[in-house]
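What you see is the complex with one protein chain gone and the rest in place.
The first chain written gets the first letter, and so on, giving A and B; residue counts start at 1 in each chain.
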Amino acid sequence: MFNDLPLWPARASTGAGNVDALYVFLVLLASFMSLAIFIMVALFAIRYRRQRNQQAEQIEGSTALEITWSVIPLGIFMVIFAWGAVIYFQERTPPQGATEIYVVAKQWMWKIEHPEGQREINELHVPVGRDIKLIMTSQDVIHSFYIPAFRIKQDVLPGRYTTEWFRATKPGVYHLFCAEYCGTQHSGMIGQIVVMEPAQYQAWLAGGTTFGSLAANGQSIFQQLGCPTCHRMDTQGRGPNLTGVFGKPIQLEDGRIVVADENYVRESILSPSAKVVSGFKPIMPVFQGLVSEEQLNALVAYIKSLSPEPSGAAGTPSLRPPGTQTQEQKE
Amino acid sequence: MATAAAITAEREHYLNKEYGIRSWLLTTDHKRIALLYLMSITFFFFVGGFFALLIRLELLTPAGDLVQADTYNKLFTMHGMVMVFFFLIPSIPAVLGNFLVPMMIGAKDLAFPRINLLSWYLYIIAGIMMLHCIVTGGADTGWTFYTPFSTAFANTKVIEAGLSIFVAGFSSILTGLNFVVTIHRMRAPGMTWSRLPLFIWAHYATSIIQLLGTPVLAITLVLVVFERLFGLGIFDPTRGGDPLLFQHLFWFYSHPAVYIMILPSMGVVAEIVPCFSRKRIFGYKAVALSSIAIAVFGFLVWAHHMFVAGISLYSAMIFSILSYLVAVPSAIKVFNWTATMYKGSISFSTPMLYAFGFIGLFTMGGLTGLFLAALGIDVHVTDTYFVVAHFHYIMVGGAVMGYLGGMHFWWPKISGRMYPEAWGRLAALIVFLGFNLTFFPQFILGYLGMPRRYWQYPAEFQVLNVMSTAGSTILAVGYVLPMVYFLWSMRYGKIADENPWGAAGLEWKTASPPPTFNFEEIPEVTWEAYNYDEIPEPVEVSLER
Partner (left out) sequence: MSDSPVVVEQHGPELRHHFVTAEQQREASSLGMWLFLATEIMFFGGMFCAYLVYRLNYFNEFAAGSRSLSLKWGTINTIVLICSSLTVALGVRAAQMGKRKLLVILLLLTIVFGFAFLGIKGIEWYDKYKEHHIPGASFNADDLVHDYPQIHIDQAHEQIYFSLYFAMTGLHALHMIIGVGIFVFLTYYSWKGLYTPEYHTPIEIGGLYWHFVDIIWIYLYPLLYLIDRKPLG
């Protein structure tokens, strides 16, 4: 492709090819339909122009034609819908065991934190061939995390988590754009996705400054804030035991059943009375305003680590609850 | 030989019945009000167009070097607000609709002439507020006002912009109300629903949308203004609110709004194509019902603007499938217009050239809508220049060309003069070429990944941006030309007779320009619409020169 005049974006993820396939189909379809109309109009205009055809023939219509050219386009549209829906479903269903990377957006930068603790600003290093799931939130206004080379985009909202996932296929450096207008430096809120061979990625991981892994940070924040006082590791606590809770359905006081996902954990910290677990009282203090987004991410990662890994996972370090040791535990 | 002035001075019509500024500012004649609107929306078209030119100039280079980032953000915001609310939404209904709806149905005026004048004054008040907003700094939220940026972070004139659009909304609502009542209650004897020109059906559908959709935008803007003024938290997550609620309420109006902007120009095309094919429209019922179907379905698809906003997977699927449904009636119309030309007797007047342009560009723009409705594609291209290209193909390639085609078609009726045909065709060609050069590269830019609302961009996008800017200068020339020659024609244009095009429709059965009460006496209709088998070809006007 020409450097000065690219006509097609780089294709660097497993999903990109699917999106391109539908796009090419649509381009062909649209070109065909446009040309068909243009040619018909031109043909009629020329063949039936005033000099050649003085007398017009009054034709009222044709129900058969109306039905035909309603039903056939509708059929084609339904095919396009289904195709697009399948791609979207895949895009919005992250695979099990994906490496989770936290993203905090703020005017006007992207703050990224790897589970191992690496932090990046406006850059995201990932290895080829690994499923990556981004868990994202904003500190202020709505942003959008857009990687054209992977054909994915997801708005990043204040007050909740949104996610997107990808598996990169080609090493290289690709654009990262903010795609939801967010103020003065919206067009400056850009960066790079750096896709590396696995070996190089390990080297990069090892070489970076360590803040400690996300989950380990979360554990220390958990203790600093006094959470173990109520959330004990047995059933005697005033708050539920959090071991094994993440990802499971939870029964609430009012009878509802919700799944303990990232948004649930986050909400329980910031607004605990919204969803009280059945059998417990609404006495948990409110931490809104007392924890930053990064601290929330770390807490979420810690609580996740208290649940057993899904089988066949790759890449996510696990952390045992305090007081237990396993052979795999890293320092 | 009597002079042009002498001929028109002999007969009284709506333009010379009374002179003086009071007779214009206090008129209740729908035709004069239409001209008041013509002047106002033309003014705002050039204001919005000026902002567009500055945007395109900035985008000639990847760096932000013409204006500052904040200024650029205000430019695209004000371009959008002015073009949508002060040009596109009123354009055809307030100018051509106001002028023609009563005449086409054989009425002396709209149902509520004083409310019609009130509509114009509301528009002017809103316009003054918007101009004041612009000169005192403008807003920088985008015309879409997304929260919490607009309610808690922007420090620009958001409240003034919001209130201005609120007032303009009521102008739009009252126009819609007037049209619906007029079409229901004031048709001439014999003018049954199935004899109505398709221009009327299109305006009826448009008016329904204006009536039912605009109030939702009004209350949403009120809530945004309250939130800014009083620190409420309805759309602000830090205060218990939900930014997605804003988006749902906003798009509930703003999606049907795009049908307000396109349906009238479809109505114009449905009048022009039969006239210059000398035959009735193919599939009258299908086209009429398609207008209604577009209005109804148009209310059901708003969240296709929110596929990556954080809505659930399942609601996204529902809105995607509904969006495909709304595309069907538009396709039906395109096929019917094309079929109308079959075995017709085609001539290539300026209005017909604009109609050709409309059919081509609306088809392309509409087809790219299929791309956006496809969930998997939308994730990649939403919020990029692909969307910008899509809606400009429809709004500019479609709606504005329909508007210009209609202005040329009915200019003899409105002014009593013919515009210069050669210049008309030249301008149509310039507009068509300039338009495509401006906006086609933007489809490519969008798929490449260039986001919209970007003041600066990576260097690899420059060539396509330069092409786009070049096209916009050509387009600008194409828009200035008609203004010049329409004004010229008012003094020097050939005098038009009652029906220079040999067109069907009641408006062509009265003088050009019409008398104040439209008809010497109200006709009784005994013929079907588009009765081109009965109407002789125009004798004098030669279109082949």
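Going forward, contacts are C-beta pairs under 8 Å (C-beta built on N, C-alpha and C of every residue); 3 or more make two chains touch, one makes a residue touch a chain.
All of these numbers come straight from a predicted model, not from anything done at the bench.
Engineer: Which of these touches the unseen chain: B:69, B:129 or B:177?
Structural biologist: B:177
Engineer: Kindly state which of the options B:125, B:159, B:245 or B:325 is in contact with the chain not pictured.
Structural biologist: Per the contact definition at the top, the residue touching the missing chain is B:245.
Engineer: Which of these, B:38, B:52, B:107 or B:437, touches the one chain of the complex that we don't see?
Structural biologist: Touching the chain that is not displayed is residue B:107.
Engineer: With the missing chain put back, which residues of subunit A would touch it? List them for me.
Structural biologist: 271-274, 276, 282, 286
Engineer: Over the whole complex, note the residues of subunit B touching the chain we left out.
Structural biologist: Spelled out for subunit B, the touching residues are 102, 107-113, 173, 177-178, 180-182, 184-186, 211-216, 218-220, 222-223, 226, 230-234, 238-242, 245, 248-249, 252, 517, 520-522.
Basically, only the chains that are shown with their structure count from here on.
Engineer: Give, as an integer number of Å, the spacing between the C-alpha centres of subunit B and subunit A.
Structural biologist: 37
Engineer: Contact residues on subunit B for subunit A in the complex?
Structural biologist: The contact residues of subunit B facing subunit A are 64, 69-70, 73, 140-142, 146, 148-149, 153-154, 237-238, 243-244, 277-280, 282-286, 307-310, 313, 316-317, 320-321, 324-325, 327-328, 331-332, 334-336, 338-339, 341-348, 356, 359-360, 363-364, 367-368, 370-371, 373-380, 382-384, 444, 447-449, 451-458, 460, 462-464, 532-533, 543-544.
Engineer: Can you name the residues of subunit A that touch subunit B in the complex?
Structural biologist: Contact set of subunit A toward subunit B: 3-9, 18-19, 22-23, 26, 29-30, 33-34, 37-38, 40-41, 44-45, 48-51, 53-62, 65-66, 69-70, 73-74, 77-78, 80-81, 83-89, 91-92, 107, 140-142, 144, 146, 148-149, 151-155, 157-160, 162, 175, 177-188, 190.
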